[in-house]
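The other protein chains are all here in position, but one chain of the complex has been omitted.
Chain naming follows the written order as A and B, and within any one chain the residues start at number 1.
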Amino acid sequence: MAVYKRHYEPFHGRLTQRWSRCFVLTRFAFRDLFASRFFLGFFIACLLPVLGFAGYIFVANSSLVHMLLSLASAKLKLHVSTGFFTAFLQVQSSFAFLMTCWVCPTLVAGDLSNGALPLFLSRPFSRAEYVAGKFAVLGVLLSFLTWIPALALLFLEAGLSSAPWLGSHRWMIGPILWTSLVWIVLLSLVALATSAWVKWRIVAMGAIFAVFLIPSGFGAVIDATLQTHWGRLLDLAYLFHVILYAGFRTSYTGTEATIPHSAAWGMFALVSVLSLELLQARLRAFEVVRG
Amino acid sequence: MTPAADRVVFENVSKFYGEILGVNRVSFSLEPGITALVGPNGSGKTTLMNLMTGLIRPTHGRVTVRGLSPGDPQEFFRHVGYCTQFDSFPHGVTGYDFIYWPLRLAGFSGAEANRFSEEALDRVGLREAGMRRVAGYSKGMRQRVRLGQAIAHHPSVLVLDEPLNGLDPMARAESLALFQELGSQGLHLIISSHILEEVDRISDRVILISNGFIVAEGRIHEVRREVQDQPMQILVRCSNARGLAAEAFSLGDVVEAKLQKDGGGLLVRTTNAEKFYLLLNRAVTAGLVEIDTVAPADDDVNSLYQYLIGSDGNLT
Partner (left out) sequence: MSDGASAVRPPAEWTGPPWRLWVRQIGILVRHELRRSLFTRRRFWVFLLAFVPLLLFGVPWVVHSRQPVDAAALENQTQIFAGIMQLYYVRLGLFFACMGVFTWLFRGEMVERTLHYPFLTPVRREVLVIGKFLAGAAIVISVFEISVLGSFFLLYGRFGKLGSAYVFDGPGLGQLGVYLLIIALGALGYGAVFLGLSLVFRNPIVPGALFLGWETITPVLPGWLQMLSVTFYLKHLYPVSVPSNSFLLGLFTVSTGPISSAVAVAGLLGFTVAVLAFSCYRIRRTEITYSVD
């Protein structure tokens, strides 16, 4: 017979490194997200346009198609250049927006409504690390929708093209990367701030949707009533297009008068700072109850 | 009055949440008085109460409360009050408003609703705090204001899900006194609670539930008598406890007789209580012992719980 005395002992095992501790949140968030079949289906659906664009590259480089086009003496010429990649990133940025609306409220709003923040922040874990961990989820997901497939398409074209295509188009790697990252950062910050502010997942989803759509309406009202075109500064999707086209050394001709891309950058910076301020104000280890 | 018109009746009621069993084939008929609903966590107590009040609908079977169906809330909830264990309140509501508005919806005039609200707040000891927001209440106060809302319209059936949770000993005693008072007025009081000793003090009947099945139902003494595989425990305070113990062992049904430390009492476990009481009679008339008290020691909800469900919450 033995008597085992039980008493408290601190954990002696190896702790996760401080710098990577925030990714614990990321890892668990991914596990929860991909446990949902709906989400998996949605994620796959968001990648379907990539197949379409890849198909276009195959067709554009097919000698058979070229022969048929020349036989039909069609004026249509299939080629892959800046227009192809701006179109691709425009399409994928919309899917990135929808993905953010879906994913982001599950990241923060749930923690707020269930009172999980005090639990996180009572550990050696800062608010910045919390935001970084959640941000990483969106960063990775949106990267898989934007710049990663865009680069894959670029290299696919480079591989299939008979002419030395990559040499003259290598410069596009930069714009693909940084325009995508700008959109990812903006989407993530705005969505995290919105979902931190409204607390409930359902409302957060609607609010993120509204935060991007309603200001564009406000902007249109401003343009109409004040007879200006600066109202478009409130249309974040439009501003992204301005930056995207500037990055690819073309001008955005969606509407008559355009906003200078420096103004678009300024607005993006302002919105990002505002979002960080909102996160700073909202993410805290306590809750005020008004009795 | 039809037999069901003053009873709470479950007829072969089952409730499944998808593939998960809530309660299965539950049938009982409760007369007025206090009924304790007892079972381990997740056994189906709240499901049973939600079925009783129409918050959920049975997958099979039928529920009627005093002849009324929960499907007709307009009539049903004029007679029924339900204090749930959901600890959530409408945003920004005060204790007074929380009780007042349902009374207005029940058809009471503004003056009547006001009077009944104040009366209910008074009865649960929240008159002072009535105008404060519920968000600032302590857990015990929130529990009491819910109870206040459930009793405010003077229902004839009161369903209380864990009403003693979060209450301090004083408030608990006051609540129990209130329940006893309501029970004595001919109300149906159906109370679920984990605090078995205190429920036992006030309840007339018990429903024991485990894993969604009714394990036992009826008056506590009758149920105890039905549990024949567990010997009855009887405590006798008397002179000459040793002599009584020796006599007791002459009965084949006594399986244990334990002398109390002070020598002035005896705890007997017997499979035939009637025989032991006869023996006790004979011993007294023969002058063998002088008896101070005789009381069943395991004729209560707690013992029934231990015998029928077990301390770990699994059926024994």
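Criterion: a residue touches a chain if its C-beta (ideal position, glycine included) is under 8 Å from a C-beta of that chain, and two chains touch if they have at least 3 such contacts.
Since the structure is predicted, the reported quantities are computational estimates derived from the model, not experimental observations.
A.B. asks: If the full complex is used, which shown chains touch the chain that is missing here?
C.D. replies: Hidden chain contacts in the full assembly come out as A, B.
A.B. asks: Among B:Gly33, B:Gly67, B:Gly125 or B:Gly264, which one is in touch with the chain left out?
C.D. replies: Only one listed residue reaches the unshown chain, and that is B:Gly125.
A.B. asks: So which bits of chain B touch the chain we can't see?
C.D. replies: 17, 50, 53-57, 71, 73-79, 81-82, 84, 86, 88-93, 101-102, 104-108, 112, 119, 122-125, 127, 144, 149, 153-156, 171, 174-175, 177-178, 181-182, 185-187
A.B. asks: Extract the touching residues of chain A with respect to the undisplayed chain.
C.D. replies: For chain A, the residues touching the absent chain are 101-102, 113, 200-203, 205-206, 209-210, 213-214, 216-218, 220-222, 224-227, 254-255.
Convention: only the chains that are shown with their structure count from here on.
A.B. asks: Centre to centre, by mean C-alpha position, how many angstrom separate chain A and chain B?
C.D. replies: Once rounded, the distance between the two centres reads 56 Å.
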